[in-house]
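Here we show just some of the chains, and they stay where they sit in the whole.
Chains: A and B, in written order; residue numbering restarts at 1 for each.
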Amino acid sequence: MARKLRPSPKILTKPDNEDDFYHEPGTIPGTIIIPTDASPPEMTLIDYSTGDVIRKEIKTPEECADYLDTASVSWVEVQGLGDEDILRRLGKVFDLHPLVLEDIVNLVERPKIEEYEDYLLIICRMVVPKEKRYGFYSEQVSLVLGKNYLLTVQEEPEHDCLEGVRARICNNKGIIRKRKADYLAYSLLDAIIDGFFPVLELYGERIEELEEEVMVNPSRQTLQKIYQVRRELLQLRRYIWPQRDAINSLIRDGNELISEDVRIYLRDCYDHAVQVMDMLETYRELATGLMDVYLSAVSNRMNEIMKFLTVMSSIFIPLTFVAGIYGMNFNTDKSPYNMPELNWYWGYPMCLAFMAAVAFVLVFIFWRRGWFQNFSQINSDYKI
Amino acid sequence: MARKLRPSPKILTKPDNEDDFYHEPGTIPGTIIIPTDASPPEMTLIDYSTGDVIRKEIKTPEECADYLDTASVSWVEVQGLGDEDILRRLGKVFDLHPLVLEDIVNLVERPKIEEYEDYLLIICRMVVPKEKRYGFYSEQVSLVLGKNYLLTVQEEPEHDCLEGVRARICNNKGIIRKRKADYLAYSLLDAIIDGFFPVLELYGERIEELEEEVMVNPSRQTLQKIYQVRRELLQLRRYIWPQRDAINSLIRDGNELISEDVRIYLRDCYDHAVQVMDMLETYRELATGLMDVYLSAVSNRMNEIMKFLTVMSSIFIPLTFVAGIYGMNFNTDKSPYNMPELNWYWGYPMCLAFMAAVAFVLVFIFWRRGWFQNFSQINSDYKI
């Protein structure tokens, strides 16, 4: 039983993505280092215009080169980063700056937006809630937005919240097929930002659970859970904060790749990002407040324990003293002053009565201080 | 009795409006999702000019179309969001952008202001104090301000603080009938911002109650109440903060729908929003300070308990030891050094006198440290 309760350090799971991925200082800018456990890239091409849509898996980057020059919008999706050769060839097909390629592969890039001559690089972070309720998957999504194409690169093929956008294109829902690549980029950004809400909802529920746990039945695991929540909220904040700035600069900077029309939609997307941040901050403040409540719950429990000890000790210590008195061996024969009570007819009953009186007075004092109410309270609160 | 004191988790009521309402990531922008428990919409039209006023309930959005083109000001009120068809038809009558319609129905939109070609969208949050003193209702109010019309959409028909404005129009009080739709929009915004004051007043009173509770009779519920207040103040802050920014941008951005004249009034409204925020921040700091005071009250109480235990134990433990000494069974017959006191004529009285002296010295020491004052203090403070 005790073994189960032992705080397992594994509760503090390392986040899914590691922050400690970095280049050796002094390496050539633009160096591509493939993470050892990267999935092999899966490439998909979705080429669509108002009337038509093609969706096919492609094997080599060069296959999509033909589609890039057409007037239709070409969305090239790459999922997985496990093949340096393919990535370099992709860079050639799309004519990418070496730094862009590095940013795409470097998995801990901060969300940002960078303008290049012919295209725009948008680096985002996508989060997807874990099935088992706690924590989230997170992966980097890089968007390269050109005049009539969009290249997206994701870390791995799983845990995606972009399926809705793909379906809208293929089934021609909404106006997406009538718009250009910038609207597609917006749709993806919107889906990514909106993907934070289900994750946040989980944390909202988790904080409510923790509130109840802290107030009704705080244990040492409670503290770890609160710390874990704070830690994960900190991580989420690090993802969303620069994302908001990136979207903002997309709206402000008059880059011609983004049409005026799409800017209105991006404003909506920006509002959602701000809302995510508001909720995050609120949750963080609640989690901090919970820590305080936990600490005082621990103090309160200590109070109860001490009160119990004090009541028990304070009642029995004087009584034991009285018993000790009459346990003394003074020789009653030598003097009438030597413990004459021992020889009284009513000696023992009177002694017991005196003890009972002392105990009663003490109990009365404790009762007046209201200490007994709390004992029953402990009883109902802290058991199992 | 104890059962009543048990901290009920229900004290932490979930706020009236839920923050976890959101679209599935990747849905089409402009998607309208009606909350399942939404009230059916009630529509009212108030059409007024300096001399005339019409107020009538309308059944279909199309009914008000005729009024929109006239020179008189038309205020179309929609309360309740339970009918998607009606909302879509409303959108058609007022020629609303799909995103505007989505924002109106999406109940957790952040307060904001957005300019469109022919109209201005203002999203606000209205709070109304609950009758039972604690907490507040909150609902989203969306204002669409056109040249000579105003469309307002509220979540539900109840808990409204706009009745005063309606009365002023119908009874022709003040100058509202002489002004345009922008003055009407200002009047509503003003009523919404002013609606925060009664809610804040309740929190002011609640904090004063908690101050007294913390200082005079802190219990475990006190802590929960403080946490609850902090939580609700956090929520209020999330409502008012963006509202202030929205009003500020209304004043600054020279939108032509707002006349110069009304801007002066809006400045007043902005001042009130800032004042609400000031008060909120002060209350939040007070609530945080109260948490500290509570924690030290708990520590103080522990101090009292320990002091009591220490006094009781320290006095009786030495006495019991003395009694124990004379309870030993050394054979007085074998040696004159074996507890000769037991056979002394004054042995027992001297022993008692010695004990009394020890007790007196200890009591004197405790008295000099001022420990007894506090006992009576506990007595008067913490009982019932």
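Structure notes:
The rule is simple: contacts are C-beta pairs under 8 Å (C-beta built on N, C-alpha and C of every residue); 3 or more make two chains touch, one makes a residue touch a chain.
What you are looking at is a predicted structure, and each value in this text was computed from that prediction instead of being measured.
Copy number for the full complex in this structure file, with 2 chains shown: 5.
By definition in this document, only the chains that are shown with their structure count from here on.
Chain copies chain A and chain B are related through a rotation whose angle, from the C-alpha fit, is 70° to the nearest 5.
Rounded to a whole number, the gap between the C-alpha centres of chain A and chain B is 25 angstrom.
Residues 161-165, 167-168, 173-174, 176, 187, 190-192, 194-195, 197-198, 200-201, 204-205, 208, 211-212, 215-216, 264-265, 267-268, 271, 274-275, 278-279, 282, 285-286, 289-290, 292-293, 295-297, 299-300, 302-303, 306-307, 309-310, 313-314, 317-318, 320-321, 324-325, 327-331, 334-335, 337-339, 368-370, 373, 376-377, 379-381 of chain A are the ones touching chain B in the complex. Per the touch definition, chain B reaches chain A in the complex via residues 1-3, 5-7, 9, 11-12, 14, 19-20, 22-30, 97, 99, 102-103, 108-110, 112, 114, 220, 223-224, 227, 230-231, 234-235, 238, 242, 291, 294-295, 298-299, 301-302, 305-306, 308-309, 312-313, 316-317, 319-320, 323-324, 326-329, 332, 339, 341-349, 351, 378-379, 382-384.
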